[in-house]
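One structure below.
Heads up, one of the protein chains got dropped from this complex, but the rest are sitting where they should.
Let's turn to chain A:
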Amino acid sequence: MTIVGWLQIAIVLFAVLAAAAPLGGYIARVMAGERTLLSPVLAPVERAFYAAMGVDPRREQGWRGYTLAMLAFSAAGFFSLYALQRLQAVLPLNPQGFDGVAPDLAFNTSLSFVTNTNWQNYSGETTMGNLVQMLGLTTHNFVSAATGLAVAFAVVRAFARSEAATLGNFWADLTRGTLYLLLPMAVVTALVMVALGVPQTLAGSVDAATLEGAKQALAIGPVASQEAIKELGTNGGGFFNANSAHPFEDPSVWTLMLQIWALLVIPVATVFAFGRAIGRPAEGRALLAAMGVVLLLGTAVVYGAECFGDPIVHALGVGAAGGNMEGKEVRFGQALSALFTAATTGTSTGAVATMHDSLTPLGGLVPLFNMLLGCITPGGVGSGLYGILVLAVVAVFVAGLMVGRTPEYLGKRIEAREMKLAMLAVLIYPPLVLGFTAASLLLKTGLDSLNNAGPHGLSEVLYAYASTTANNGSAFAGLNGNTPWFNTSLGIAMMLGRFAYLVPVLALAGSLAAKKKAPASAGTFPTDGPLFVGLLLGVIAILYLLQYFPALALGPVVEHFSMIAGQTY
């Protein structure tokens, strides 16, 4: 670790905070349906969309109506994306002439993009033509992020309102988030990316005759347009197999920093927007502080572990100065690579600029743990905010137990029904992650997919289900996930990790919205100060370490001590 390394990290994070504060105000205005700078251009489009959909944006929905609308939209997206992939061979804009995608892989990929996961059991440049990449995948990069933002604002309104029966209109939230936030930011980001070297063409491949006389076919395509929304929408699905490590996705340290900024800025801004929407900015800052602590600690561990490197490899006569360079690109450096790793898994992005499978054991533990938390530091677009709010509810409940008062959060009393719903959401993760991991390790088809033996093999499988359940999408990519077992089980993990989590969260929002907003009294536990931040972090640590410590001990922790002892597998 070097001072210059930390300076790079600090500058990128400062740029995120500097942009997120005003952007948060903008998001709050957009989601409230207020006029903004872009309204003269976009309001007619917005009205046309409502007319075609046949919805009245002012007609609000209760939690059940909101949930059904969200599910109906996601289902329609799933079927259209499935059809696009299956029919790829007979559709246009397929310059490489790829075949239709196999049923199990198309099932997995459709769920993956509809749930904002972007787990990829395929290699983009050898499977998906330009039509699927644009019309299928890029579209869902926008709307799955907008869906998360919509749900987050339904939850925000539940806290902002008193004795309310409705949470907003899903179709209006979806449309506003896409039109006013994601699309304009993606246009600007994509053009900046092109200027910095990211290709944008409808060609599929270019042939070069290399200096030594060989033929090199360079896969290419409309990369920048997908890359921009991939990060802004915390999606993470790469145009190419190597994702953000590919020189066409991420040609320089400038694009790397832009990508880190882009994947963090909307989630952080959404937390600012929350504070603004409930009229108490300090509450948003407290949540952000808790998220920031986890993000910074994670970055420090990855940075330290990767600079320390792999003593087994160093002993062979490899200079230790560069740290662990297996699976890394020279142009990025260890500091920003570490920040990318922590940020892409602290959000639900899952893009990778280094191969996570080749990280040192402790360096790999950080992304794994970030995902086991459900990607809430600072989380995906929208999903980070509602994820941390659920845990905040649990934290005030724990605080209430300690002092023997009925807990309340932001003026809403947290009672048995709210706690049941919050726990229902939180508890959907462990059976999916641990259950599917255990099943895979008992199945021959599961074990046959491993790329690494020993504890690292366990980590590969655990990582896959943690990533899909939390809708992250990064991978210990040595695992061959393109088998009927993994395509199906990972698909189910993504579906339940998204929707079986969202339904209780929206039910919780409905329940909270209906409550009267009580004014703060002398007995109210303050939730905007360091004490609450500490409590929230404590609850997160206890809840998740207890759930996952045994699995983490058998994977990364054993591997770390093996590595120190020089044991290979």
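Operating definition for what follows: a contact is a pair of C-beta atoms (placed from the backbone, for glycine too) under 8 Å apart; a residue touches a chain by one contact, two chains touch by 3 or more; residues count from 1.
Keep this in mind: contacts and distances are computed from a predicted model.
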Chain excluded from display, named as in UniProt, from "Peptidoglycan DD-metalloendopeptidase family protein", "Potassium-transporting ATPase KdpC subunit", "Phosphonate ABC transporter, permease protein PhnE" or "Carrier domain-containing protein": "Potassium-transporting ATPase KdpC subunit"
Absent-chain contact - pick from A:Thr36, A:Ser252, A:Asn482 or A:Thr524: A:Ser252
Residue among A:Trp119, A:Phe332 or A:Phe486 touching the omitted chain: A:Phe332
Contacting the left-out chain in the complete assembly, out of A:Ile312, A:Ala439 or A:Val557: A:Ile312
